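Note that one protein chain of the assembly has been removed; the remaining protein chains are unaltered in position.
Right after this comes subunit A.
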Amino acid sequence: MTTISDDPVVNNDVNGRPPNVVDRYFKRRYKIDMQNKVGEDAMVLSHSNRVCVVCLADSHPVLKEKKTVTKVSFESAKWNRMDNKFSGKNKRGAQWLDVNSPLCEVTCSDGSVYTICCCVKGQLIEVNENLINHPELVMRKPCGEGYLAVLLPGLKGFEREMLQLKSQEEYQEVLASRAADQT
């Protein structure tokens, strides 16, 4: 016969703010120095079901220097992430992208342009089309409505993709050593 614990589940923190959606469902991982440009870091939120949400990391110049994003583009002369038709549960036909494949370009009011890469090898499931009309979401809610894209690594590749990214602790160490270098 099946047994279940007799204690009813209670929320640990009955009065305060409940843990938010990102912390409840996702693990934070980081891709640092995208395309070898120091400080251009991205955050990958990975769900236990392999779904990965790509966002800007707090240490990325756009957020760190509090820039104003004026444009987010998912296409260039060489690639187009908007042209991504697929179907069915298996997402047949979705673009398979690599860690360093460009995902989008973020343009700021000071004229700087940053290329964000995919950070994980996997199928491109979604780009955040809201950003085209509301690029400011990238700064306002970087790990919420300002997410960049959703990727799905393969069943076998998921573990490997997670290992090639930095964990929260490793990322903190990188930030600390960067700070040390500057002084």
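What we mean here is this: a contact is a pair of C-beta atoms (placed from the backbone, for glycine too) under 8 Å apart; a residue touches a chain by one contact, two chains touch by 3 or more; residues count from 1.
By definition in this document, contacts and distances are computed from a predicted model.
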(request) Would you kindly match the missing chain to its UniProt protein name, picking from "small monomeric GTPase", "tRNA pseudouridine(55) synthase", "Ras-related protein Rab7" or "Tumor suppressor candidate"? (result) "tRNA pseudouridine(55) synthase"
(request) Please pick, from A:Lys27, A:Lys71 or A:Lys91, the residue that touches the omitted chain in the full complex. (result) A:Lys91
(request) Using the definition of touch stated at the top, determine which of A:Asn20, A:Gln35, A:Ser112 or A:Ser177 touches the missing chain. (result) A:Asn20
(message) Can you tell me which of A:Gln35, A:Ser109, A:Asn130 or A:Ser177 touches the chain that was removed from the display?
(response) A:Asn130
(message) Can you say which of A:Leu97, A:Val150 or A:Leu165 touches the chain missing from this structure?
(response) A:Val150
(message) To test your reading of the contact rule: which positions on subunit A touch the chain that is missing from view?
(response) 1-5, 8-9, 11, 14-18, 20-21, 25, 47, 49-51, 53, 86-89, 91, 125-126, 128, 130, 137, 141, 144-145, 147, 150, 152
